[in-house]
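So that we are looking at the same thing, I have put the structure below in C-alpha cells.
Only one protein chain is missing from this complex, and each of the others stays in its spot.
Showing subunit A:
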Amino acid sequence: MKKLILSAFAGLALSSMAMADYPNKDIQGIIQWGAGGSTDTVMRSVAPHAEKVLGADIILTNRPGGVGAIATKFVNAKKADGYTLLMGAENPQMYKVLGLADIDYSDMIPINVMARGIPMLVAQNDAPFNTMQEMIDYIKANPGTVKVGSTGQGGLASIVMAMIESEVDLDVTTVPYNGDGPALTALQGGAIDVMPAVLGAAVQHIKAGRMKAITLVDNQQNAVLPEVAPITETLPSLEKYLPYGPFFGVFVKQGTPDDAVAKLTEAFATGAEAEDFKALMETRGYGIMNLSGQPAVDFLDNYRSVSSWLVHDAGFAKHSPEEFNIPRP
C-alpha cells in the first residue's frame, strides 16, 4: 500500500514536472491564409526546423478568412499557454484603422518576425517610361490614361501608391485584383500598365523580360536586381517611411508564460537561420529579418504607424490612427 501511494506521489511529481517543462504536448499552429499561399509556404517550411528544437510537433491548420482576422481572433480566444501559435502576415496591423477588428499584433507577443518583402513598381513592356521620373512625367502629361493594378484598399499596392501620392499628385486609373499574382498576370496581358508588387513575385518575370522594373520602394539597392534604382533617388522625402514591406511572423497571445515565449523564440530563431529556409526566402525575393523581442516590436510598430497614417491621409481609413494612439511616422 505504502509503495503504491509512494509511486502515485512520484508519478504526480513527475507529471507536474513535465507540466512545467514547455512543451509537453503538440502545439497548434494556426495559419492566417489559405493552403498554397505565400504565408502558408513560409510557415510550412519553417515549422519542421522549429519542431526539432522544441521537441514537439507543430500541427499546422489553415484558418483563412476575413483578411486574416478569423485566425487572429481564434488564437486570441484560446488559452495563453503557448500551445496555440498565430502564423500570419502583415494584415492585422491595419485592422484597427480599416475597422476590420479591434485587435492587432500590438495586442500579442511576437515570437519571430522572419522575413520582409521588398515592394517595387513594375510596368508592362510597352509602357512609354522606364524610370520613376519618366513615369511621373508621363502620368502628369497624360492624366487618367495609366492603369495601375491594386490589391484592394489597405493592400500593399494601395499603400505604396498612397506613399508616392503623399509627395506627387498622380491621376491614374486604379484596377483592383485579388492579390499580386493575378495582377501581374493581367499586367502581362496588357490589362494594366503598372503594378506595385513585392520583388519576389515579380523578379522571375523581370529576368525573363516579360515586364520591366521601374523602381524599388526601398531606401537601398538590392542584390537580386542591382540595376534598379531605389525610389528615394527620385523622391528622397519617402525616406521617413522606409524600410517598409509585408512580413511574415509567428505570434502568441498576450499573457503567455515567459518560459514558453523564450523556448518558442529560440526555436523559431533557429528555424529562420536554417540554410534551406534562407535559400527559400532568397529565391522568393524576401529579406530575412529574424527579429524577436523589442526589435520585433519596434518593426511592427513602425509598420503600423506608416500604413495607418498613409491610408488615413489618403482618405480610406474608417478610423483615425489617433483613436488608437498610433503615432505619426
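We adopt the following convention: contacts are C-beta pairs under 8 Å (C-beta built on N, C-alpha and C of every residue); 3 or more make two chains touch, one makes a residue touch a chain; residues count from 1.
Criterion: contacts and distances are computed from a predicted model.
As stated in its UniProt record, the chain not included in the shown complex is "TctA family transporter", which appears among "DNA polymerase Y family protein", "Urea transport system permease protein", "Fe-S oxidoreductase" or "TctA family transporter". Note that of A:Asn24, A:Asn125, A:Asn142 or A:Thr173, the residue touching the chain absent from this view is A:Thr173. Screening A:Gly65, A:Pro236, A:Gly255 or A:Pro327 against the full complex identifies A:Gly65 as the residue touching the chain left out.
Of the options A:Asn24, A:Asn130 or A:Gln204, the residue whose C-beta touches the omitted chain is A:Gln204.
Subunit A meets the missing chain through residues 35-38, 40-41, 44-45, 47-48, 60-67, 69-70, 73, 98, 100-101, 144, 147, 152-154, 173-178, 181-182, 184-186, 188-192, 203-205, 207-208, 210, 276, 279-280, 283-284.
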